[in-house]
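Of the protein chains in this complex, all but one are displayed in their positions.
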Amino acid sequence: MSEHKIYERQGYGGSVGFGNAPALLVVDFVNGFLDPELFGGGNIAEAAARTGPLLAAARKTGIPVVFTRVVYAEDGSDVGMFCRKATRLSQLTEHADTSQIIEGLAPASGELIVRKTQASAFFGTGLAANLIAKHIDTVIVTGCTTSGCVRASVVDAVSYNFRPIVVTDCVGDRALGPHDANLFDMGQKYADLMLCDDVVARL
Amino acid sequence: MSEHKIYERQGYGGSVGFGNAPALLVVDFVNGFLDPELFGGGNIAEAAARTGPLLAAARKTGIPVVFTRVVYAEDGSDVGMFCRKATRLSQLTEHADTSQIIEGLAPASGELIVRKTQASAFFGTGLAANLIAKHIDTVIVTGCTTSGCVRASVVDAVSYNFRPIVVTDCVGDRALGPHDANLFDMGQKYADLMLCDDVVARL
Amino acid sequence: MSEHKIYERQGYGGSVGFGNAPALLVVDFVNGFLDPELFGGGNIAEAAARTGPLLAAARKTGIPVVFTRVVYAEDGSDVGMFCRKATRLSQLTEHADTSQIIEGLAPASGELIVRKTQASAFFGTGLAANLIAKHIDTVIVTGCTTSGCVRASVVDAVSYNFRPIVVTDCVGDRALGPHDANLFDMGQKYADLMLCDDVVARL
Partner (left out) sequence: MSEHKIYERQGYGGSVGFGNAPALLVVDFVNGFLDPELFGGGNIAEAAARTGPLLAAARKTGIPVVFTRVVYAEDGSDVGMFCRKATRLSQLTEHADTSQIIEGLAPASGELIVRKTQASAFFGTGLAANLIAKHIDTVIVTGCTTSGCVRASVVDAVSYNFRPIVVTDCVGDRALGPHDANLFDMGQKYADLMLCDDVVARL
């Protein structure tokens, strides 16, 4: 039996639906994750390029936009277990070029920038509270990597009872196997999957 | 380039290491997840069977053991977005047979049972606080499903700076593709992967 | 200079305002906290009595109602530091008479009951996620004790960016000094203070 069939028979793959108050979450599109020599590669560059029009549409519609960056203290005081698995992460510090959001997606004044040290945009950050303040019910997720910070953020988003929408052509990963596998997992269990054009049409 | 090679070149796949104060976490080995007609199938039954000796070893050594169950209120008052993706989950109520921990792994008195409504054993529960109270530094993770509650719990565990150890032959999933893909992700980014026998030898 | 004056000069005592989507939170009005020999006394009984009409008004209006109970496992597996400060708390178990919500305020089917082991109704519980699911922006707080679980819940509520409204004559404490002192703190820093009649008029 195919994986899809197994999940379907057990009642997975339902829809969270698109709510009335969406926000756009742009996860970790920073220089270091666009660089194949550092954390990038795969389909990340294409995902970032396609996020440009989505960001423009979000701003035109006036929905809140939130960005995340990985930012560690320069003195190593907040380095933890995650950096043992991925040793280079701790180089992403406040002023490092590698931790700056890419030029094409630069935040505008008033758009929240979440600094994080863990995979999820929600863990140890003010993101949930910020979305509550703005009465958000739907979190449109773009960014990288699909199998890393996107996935972790989506799991937390649905756990908080936000409706996560993963924009499949605006998320990317350094390797396509994990990208595809995590889209499958998220689509079955945590989020609705939509194409960028369909999200733009919906805004 | 292979996925392993891509991750290796970017410095992923480091080791969190086995600490000095481990606890055993048994995720969602409840009747409903052992039943292929409900949430089970794949290699879940084998994983549960292999967890028996590990549980016995943990008890012999005296390390803390924690179990999780998915438990929703019978009146539906705590049902949320997760149940839209997986509609049957809300049937797992306090007294439902499907939400009882399987007979072979029944908790002993004094072993914490975490009731949860989301994927992660940490989300909206007292698990982190309980592990802090016991001065735990390492969380040995068994249970199901690898791509669901195990993965979500492991991501939160490493985010809290516990050392997650995934026991590869004591975690299972209804379909093997997601099982393997999530072991890859966890091994590269969030946890050390060990076989049951090696964990027992280490205790 | 009076305390009020000191706070006023420093810009404290602003208003969060009453939002458009309130929920009623009834904190720990359980038998044990109504019993002066256990955790009760002071003005708790009066506060509970006045909460009856507020609860009725909330139900009539159809706003969500949430109750909290302190519930520890019977085998002591989730007892922690809080119980070292207040040793009797661990007797409040699922089926203990002392941990049942008082008869006059019995929850109706579908009203969420949050089981907690810590002071705050939000800590280690699904409350924040539940309020998000219901698009709540305002948390009307009643219950006991003012200086304990009410205060802790209010601080978390405002931290999550909900608008906390403390119903001054529907919260009570075993001793009036801490009751008054905590109303002062909450009114200056975390919540708006309203009388029951004014809240009912607003619903």
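Think of it as A, B and C in the order they're written, each chain with its own count starting at 1.
By definition in this document, contacts are C-beta pairs under 8 Å (C-beta built on N, C-alpha and C of every residue); 3 or more make two chains touch, one makes a residue touch a chain.
Quantities reported herein were computed from a predicted structural model and do not represent experimental measurements.
When the missing chain is restored to the complex, the residue among C:I6, C:A56, C:A106 or C:L195 that touches it is C:I6.
Counting over the whole complex, subunit B has residues 128-133, 135, 137, 159-162 touching the chain that is not drawn.
Residues touching the missing chain, restricted to subunit A, are 73, 75-78, 80-81, 109-113, 117-118, 124-130, 133 (touch as defined at the top). Interface with the hidden chain, as seen from subunit C, comprises residues 3, 6-7, 10-17, 38-39, 41-42, 80-82, 84-88, 118-120, 123-124, 147-148, 151-152, 155-156, 158-159, 161-164, 174-175, 177-178, 181-182, 184-185, 188-191.
The rule is short, and it goes like this: only the chains that are shown with their structure count from here on.
In summary, the pair subunit A and subunit B forms a contact in which both copies contribute largely the same residue numbers, shared numbers making up over half of all those used.
In the CA-based superposition of subunit A onto subunit C, the rotation angle is 180 degrees, rounded to steps of 5. Centre-to-centre spacing of subunit B and subunit C amounts to 34 Å, using the average Cα coordinate of each chain. Once the centre of each chain is set as its mean CA position, subunit A and subunit C turn out to be 35 Å apart.
Averaged C-alpha coordinates give centres for subunit A and subunit B that are 24 Å from one another. Multi-chain contact residues of subunit A (touching two or more other chains): 159, 161-162.
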